[in-house]
Every structure is written in structure tokens, then in C-alpha cells.
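Presenting chain A:
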Amino acid sequence: METSLIKEELLAQQLQNAFENIVTEAVRKDTVFAYASKEQVSSILLYAKEKLGYKSLAHMSCIDWLESDEFELVYIIWSPETKLNLFVKTRIDRQNPEMENMDMIWRQLNTYQREIREMFGVEFPGFVGEKEFILEDWEDAPPMRRDFDTLEYVNDTFFEREGREDKQDVRERIAKRSGEEIPDFAKKYSRE
Partner candidate 1 sequence: MYNDKNAQTIVEYIQNFTRKNSLFMLAYGTGCGAIELPATLTSRYDAERLGVRGAATPRQADLLLITGYLSTKTLKRVIRVYEQMQDPKYVIGFGSCTINGGMYWDSYNTIKLLDKYIPVDVYINGCMPRPESVIAGFKELQSLIAAGKADGAAKYKENLEWYRENQKKVLKNWPLVEYNW
Partner candidate 2 sequence: MNTILFEILGAIATILLAFTVGMFYGGARRKIIARIQNRVGPPVYQNFIDVIKLYSKETSIHHGAMQHMGPVFAITASVTSLMFVPVLNGGGWFWFDNLSFSGDLIFLVYMMVFGSLGMALGAGQTGNPNSAIGVTRGLSQMVGYEIPFVMSMVALMTQFHTTSITGMMEIQAQSGTWMMFSNPFAFITAVLAMLGMFHYSPFDIVHAPAEVASGPVSEFGGKYLGLMMSSGSIFAFVKLTLFVNVFMGGASNLIELVVKTFALYMIPVLYGVTSPRYRTEQAITYFWKWPLFFGVISLLWAAF
């Protein structure tokens, strides 16, 4: 952290002052993280958009924290004036994943929310959007959840050309090569 993070710190401080129970962090140049509770997210986003000029929604994504049984939702917004990225992060319960519908703040959230609903099964109460996004007639568990066993599904559903039974699990080898430890939850997917 040699370079000064004055702008970033300033933003972090601004948010800190405006909201209680919020953790902010100027992580690196041009990037600020804000960890908030599920209920606070909409007010933070609105505040950032209206008061601080973070007009552009860059992205919204979802991370599956299987270990802690949580989904993490990340809203990335950007200001054309300060040229800073603000990451607003929140964690929601994985068993009953629900998040506030916010497509009235940015219309493009409609698409992201449809994707996250389809791929992770996160529900957005009150959200009116096309039911299907990319998958058609999907009946299984949401495919991007980490406990969805892709390989098993593929083996069940699709045919396999004979002569490719010797395929190896690359994940294991990569993990070994870089000296990482395979976490326990992942071991059950291991083929060895």
C-alpha cells in the first residue's frame, strides 16, 4: 500500500459516517469495499447513487460460500466523477436465499437478478421479470451452486463417446501442484 489511497479512504469514511453497522475498507487503488447487512444494501446503493454520484452499475454477482452456508451478493457501482469502484457486499442465508428487489434503482439489475435467480436460486420477492434467462425448462437444482454435482448430472443426462473413460481429474492435480489443500467439502467430489 505504498500509493496513497486518499480518495478511497474518503469514500470509506463518508459511508462510515452515513450508516451505522457498516464496515468499509479501501482495499486498493480505485476500489472500496463496503460490507453491510441485507437490509442496508438498498439504502447504501441509493445514497451512493443520489448523493455521491455513483451512477453506473457495473455488475452484480453472487458467490456461493458453501462452508459458511451463505450466499454473498456483490453490487459493483462506479462513479464517473471520482472514478472509484464501490463494492457493496452482503451475505444472505443460503437455505432460504432472499434479497430485496432493486431493479427500480438500476434497470439493468433486472438482467442480473434474473441470472442470479436462475443460476443460484436466490429469490427476489416482488421482482417481475421473465422467468427463464438462459436455461430452458431447467428442472434440476440451480446449476451454479457448488453442491450441484455437474459431472453426475452430465453422466446421467448426456451420452458419452466410448474411448474417453480415462479422463483425469485435473482439479486435483492443479491443487497438488500449487500446494493447496483440497477442502473437505470438495473432497467428496474427488474421483480418486
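How were these picked? Simply put, all candidates are chains of the complex that A comes from, given by their letters.
Simple rule for what comes next: a residue touches a chain if its C-beta (ideal position, glycine included) is under 8 Å from a C-beta of that chain, and two chains touch if they have at least 3 such contacts; residues count from 1.
All of these numbers come straight from a predicted model, not from anything done at the bench.
Q: Would you mind pointing out which option among 1 or 2 touches chain A in this complex?
A: For chain A, the touching partner among the candidates is 1.
Q: Which residues of chain A touch candidate 1 in the complex?
A: Listed in rising order, the residues of chain A that touch candidate 1 are 134-140, 143, 148, 150-151, 153-154, 157-161, 163-164, 167.
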